[in-house]
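Everything below concerns the one structure shown next.
Apart from one protein chain that is not included, each protein chain of the complex appears where it belongs.
Showing chain A:
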Amino acid sequence: MTATLPENGRPEPGARPLVEIRGLDVGYARRREVTPAVIGLDLRIDPGEIVAVVGESGSGKTTTANAVIGLLPAGGRITAGSAVIDGVETAGATERALRPLRGRVVGLVPQDPMVGLNPTRRVGAQIGEAVKLRGVRGPAVGAEVLELLGQAGVPEPELRARQYPHELSGGLRQRVLIAIALAGRPKLIIADEPTSALDVTVEKRILDHLTGLVREQGISLLLITHDLAVAADRADRVVVMRDGRIVEQGDPRVILGSPREDYTRQLIAAAPGLAHGGRVVPRFDVRDQPAPEPILTLTGVSKTFGAGDARRGQRGFNALDGVTLSVPRGRTHALVGESGCGKTTTLRIALGLEAPTSGSVVLDGTEIAGLSWGGLRPLRRKAQIVHQNPFAALDPKFTIKQSIIEPLVAMRVGDRRGRHLRAKELLDQVALPASYLDRLPTELSGGQRQRVAIARALAPSPDLLMLDEPVSALDVSVQEQILRLLTDLQTELGLSYLFVSHDLAVVAEISHTVSVMSRGRVVEEGPVAEVFTNPRSPHTRELIDAIPGQRTAAWAGNGKETLLTANGS
């Protein structure tokens, strides 16, 4: 099945490459016009090698992966070049020729585990299907399914195999998808942004597990990611792509240590974990400064969801248990923790969208816990929210201007002309041209949409912005731009932020103070500079360990090679 490998799991030099792509052009045909997505790509993957392809959205990295497995979306086709996989030419190959490759030679771990599994079939059956394709029959199938689930790190495989995908968490679903990819005993696994939809801690566990598995079984891995830090931590070779072309490739140490291209340098600078040599370096140190008056204070806030409440199932009965935190005026307070720790519930209570079971919420000197909807309305001008997913947060039928002025219309602020001027001013503040006023959200990129969402939140001139994972859905390089915009707006307008995130590297870039949450409680709090450099809670430590870029940090720490300009360390 797998080629006999030397002891260290690495192939002997000169072995036949598993994947050999030469001069590959891939384009998408639309209305008789072919838009190139990949241009003149050369890529080689040896048996047992881990190759990471890094690039922003639209760089052609996913198209490359799809071309390798012959699963280009409708309209996509290979227009030139060759892609030989395990001795089979896939460029121009028929479905019949490609099918034996899929599953048996190349396994795929898709991008979003939430939608990667058939919702109407049991998990076990979906894995079993792939096992049966190898000709396994009878009770052996079930046994192998359980073994695969075990290998993929799924606890209680007997129980899980009988469940449907919606009964599993995102992390577990991704592990099931890994089990499916393993089921065909492939020589290569393509992992297409396998964890970008997951928490950092889950991301780290799953990627560590996956790389461990492929090393153990001598499988090659093609890891597609937008995060250079994730790639650098795991790959034998990093390939940086931009606009369908390879910008540069090589050993991650060389790429990170002495990047030849400007673009690679930008990517390094954008990855918060890499920018400081893989260490968390808080941007703001407020340890010795007196805290300003708080604009928002939560004291002993608890929330209990009643039996039968749909939200109860997410995590236990007590969603929040005595949460106390405060956001100092003009500063950023971060709320961090894994999914389901109560961050979003806290945010909803702070906004007055949800009533706490007990405790007090004071916004700008007014107690809002227990206020009626009507009583809350005047206070809505003071606090606004920016959501996680900019693709879902804007009404697709509204123009940008309509979206931005909507809060003003709802609150009856200003007249037609005043609102138009305000919209222009707001767009200017978020660094978008005024010509965008009449555009629709679909014409904008993710980062631009998030800028619009920020502009909309700023429209009623609030003092406090609640930022619910505002950059988690964005590419690393775009993340950095949005974070810089938020910091600039804070200085310019004197805003206060409550910043919810699971990514400590991002938090370090923007926050002054932080509360770490776990299972509905605040387990640690204080200035970021204190908490991140000297964590007391194991939960905080785990979150810090999950920040990508650690392997790089280890290299830098060993001092064997000077990887980065040592300004951060």
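Here, a residue touches a chain if its C-beta (ideal position, glycine included) is under 8 Å from a C-beta of that chain, and two chains touch if they have at least 3 such contacts; residues count from 1.
Criterion: contacts and distances are computed from a predicted model.
**Student:** One chain of this complex is missing from the view, so tell me which of "proton-translocating NAD(P)(+) transhydrogenase", "Acyl carrier protein", "ABC transporter permease" or "Nitrogenase molybdenum-iron protein subunit beta" is its UniProt name.
**Tutor:** For the chain not displayed, UniProt's protein name is "ABC transporter permease".
**Student:** Check each of A:E49, A:D199, A:E354 or A:E480 against the chain that is not shown and name the one that touches it.
**Tutor:** A:D199
**Student:** Would you mind spotting which of A:G27, A:G55, A:G107 or A:P441 touches the chain that isn't drawn?
**Tutor:** A:G107
**Student:** Of the listed residues A:L177, A:V386 or A:A459, which contacts the missing chain in the full complex?
**Tutor:** A:L177
**Student:** Which chain A residues would touch the chain omitted from the figure, given the whole complex?
**Tutor:** On the side of chain A, residues 69, 71, 95, 99-104, 106-108, 110-112, 114-121, 129-130, 133, 155, 164, 166, 168-172, 175, 177, 180-181, 183-184, 198-199, 201-202, 205, 308, 310-311, 313-315, 338-340, 344 touch the unshown chain.
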